[in-house]
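Complex shown without one protein chain; remaining protein chains in place.
Showing subunit A:
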Amino acid sequence: MSHATTAPHETHHDAHYPGGIMRWLTTTNHKDIGSMYLTFALIMFFVGGAMILAVRAELFQPGLQLMQPEFFNQLIGIHALVMIFAALMPAATGFANWQIPLMIGAPDMALPRINNWGFWLLPPAAILLTLPFLLAVFGIGDGALNTGWTMYAPLSVQGGIGVDFAIFSIHILGISSILGSINVIVTIFNLRAPGMTMMKLPIFCWGWLITAFLLIATIPVLAGAVTMLLTDRHFGTHFFNAAGGGDPILFQHLFWFFGHPEVYILLLPVWGLMPHVLATFSRKPMYGYKAQVYSFIAIGLLSVVVWAHHFFTAGLPVPALLYFMYSTMAISLPLAVLFFCWIATMWKGAMSFETPMLFAQGFIIMFGVAGLTGLVLADVAADAQYHHSYFVIAHFHYALFAGGIMGVMTGVYYWLPKWTGYMYDEKLGKLHFWLTVISFNLTFMPQFFLGLAGMPRRIPDYALQFTEFNAISTVGAMILGFSQLIFAWNIWKCARGHANGLAPAEGRAWEGATGLEWELSSPPPHHSWEVQPDLRQPGA
């Protein structure tokens, strides 16, 4: 998509680069790979979205209208895995691929073939995840993973072939994430322009660096957990079976040791790009660079020691509950530092509200809702009421949709002119923003009330008193889902900016933008920085 405009004049002159499909299969170029990651993420965003729209349609009214509970169970679990592993994470990796070399003055990513491998592992993994739907049609197996994305034992030990598909899909996605992380770390450590010390590193790169550390620390633990699940299922081990001395709660510990840092893996790249956008459209330097970097590090460290707050009701000893409650609440401190830095960056700035800035505003407000409701959930005494209710669903969609996905949209609109060489259609962008933000709140705000009233998650039917809020939520979800077609159309239009008569973007596409990536032309040359900029000399 965004690559379309860079393609002709790049490959045209250069016989070395294969054209057509082979260009994409074989590429070692960070921009091509970044574009593939982003395109893949967008496609999977619609796949995961279609799944959940079917779920919301079923929940429009009480009773079973459209599907059997078995199919409903498959949809919710695969929706989550697709959105997390195949949409949000690849989108963030696409940003890393496109932006990190531009921002640090590097010619490319440090390990280009590994980079290509990291991307091409994703389609096989996505196929493994969704293939069981298709196989079930031909009578092989009983459909996809139907345990919810958390795959808790013992349900997942007893599940069908879909669990095996999900296990191997997770293995392959995990390998892809680790390859991507190694590439980011090596690139940042080894390919920075001379004079760019770590404390001059653009903050987006810092966010991604901490993300990469977390991925390397936690993805292998998830791989270990699903491997134990596999051997419990097929090779007679008793990791999660009390009859042999094991414990199903062990799976929850291992899963959430990965699962909680995963939240920050999804959000840190967004927190990294947010200050750039806020500073650009406030026409001021970002406030509190060091404070934000230290907060990223603090959040990274805290994120790996708070996991058990995801299963407070599973029967943990009281000292453990207290520890996990207080450590979880402690995360709100560095997070508050980030919020105040974002606000202070805008303070008394000459602000203008182009689409990326609008998304950034929506992000700050609604991600704030996610943070505050998270504090409530972290309270052990209160959590007994909220646990496994729609309150949790609403909370983490404020975190991962309004925080994660709207953050990604912020980045896409901010950098699209840099990537394509054309300014996107501002009217469409604003329409997309307002439809998204209104319908998002229409979808998820009622779910807080449903949860407080006691509606459990993951159930295809519900009691009559929940009908109105569910109907509102479904209407909101449909608007939200279909509004995203505007997003896709806007990107497509921008990628073919010349044909659509859009204005070409300057190198510094935004008036207030600072940083190395804006020193290059839009779109940047094939090898971003063939000669590294020397930041040791003033004015270089």
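The rule we apply is simple: contacts are C-beta pairs under 8 Å (C-beta built on N, C-alpha and C of every residue); 3 or more make two chains touch, one makes a residue touch a chain; residues count from 1.
The criterion applied here is as follows: contacts and distances are computed from a predicted model.
> Can you pick, from "Electron transfer flavoprotein subunit beta", "Acetyl-CoA/propionyl-CoA carboxylase carboxyl transferase subunit", "Biotin-dependent enzyme" or "cytochrome-c oxidase", the UniProt protein name of the chain not displayed?
UniProt lists the chain that is not shown as "cytochrome-c oxidase".
> Specify the residue from the set A:Gly245, A:Pro319 or A:Gly501 that touches the hidden chain.
Touching the chain that is not displayed is residue A:Gly245.
> So which of A:Ala41, A:Ile172 or A:Ile472 would be touching the chain we can't see?
A:Ile172
> Just name the one of A:Val47, A:Ile216 or A:Ala291 that touches the chain not displayed here.
Considering all chains, including the one not shown, the answer is A:Ile216.
> Can you tell me which of A:Gln61, A:Thr237 or A:Ser327 touches the chain that was removed from the display?
Of all options in A:Gln61, A:Thr237 or A:Ser327, contact with the hidden chain holds for A:Thr237.
> Given the full complex, what residues of subunit A touch the hidden partner chain?
9-10, 12-14, 16-18, 22-23, 25-29, 106-108, 110-114, 116-117, 120-121, 123-124, 127-128, 140-141, 161, 164-165, 168-169, 171-172, 175, 178, 181-183, 185-186, 189-191, 216-221, 223-225, 227-228, 231-239, 241-247, 249-250, 253-254, 257, 525-527, 530-532
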